[in-house]
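In this view, the complex is presented without one of its protein chains, the others remaining in place.
== chain A ==
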Amino acid sequence: MEEVWKEINLASLHQRRQLNIDHEPLNQELPPLSSSTQHGSFLPPPATVLSLNPHSIDTHFDESSRFGCSEKKRSQDSDESRGDRRHKRMTKNRESAVRSRARKQAYINELELEIVHLQKENARLKRQEEQLKMAEATQHQTKKILQRSWTCPF
């Protein structure tokens, strides 16, 4: 996903260089452009990045023809809004990732608590079983011995 965004922004940067707009500082997240693209003439984008998506080259051609006739200001605005949209998307994605991690962690913690609880219960039940077995064993023994009861007539 990150690669698609890089491609789109590289494409926009190529256009900016083409129209000789050098107002905004380059976003630090993007890889630095090679020196060959700093001239006015359009050069094919570096194969390493854009080769991933052949379609981006087509859109590049369309946008360059459009931008050739529009004013500088309009392209600046859309560049800014593109940056804004990207930032919004990033924050939303970040929040979603936080929620996802919290969800996972909460589930794991719950499972761990259940394990502890079940182990304790298991130990308790086993002890109970042992005690019952012992009680039954001793009871069984006493039955074999004859005992004098107090209701005995003599």
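What we mean here is this: a contact is a pair of C-beta atoms (placed from the backbone, for glycine too) under 8 Å apart; a residue touches a chain by one contact, two chains touch by 3 or more; residues count from 1.
Everything that follows uses one rule, which is that contacts and distances are computed from a predicted model.
According to UniProt, the chain absent from the figure is "Protein TWIN SISTER of FT-like", selected among "Beta-amylase", "tRNA (adenine(58)-N(1))-methyltransferase", "Alpha-1,3-glucosyltransferase" or "Protein TWIN SISTER of FT-like". Only one of A:E80, A:E95 or A:E130 touches the absent chain when the whole complex is considered: A:E95. Contact with the chain that does not appear here is found for just one residue of A:S81, A:Q105 or A:N122, A:Q105. The chain not displayed touches chain A at residues 1, 92, 95-96, 99-100, 102-103, 105-107, 109-111, 113-114.
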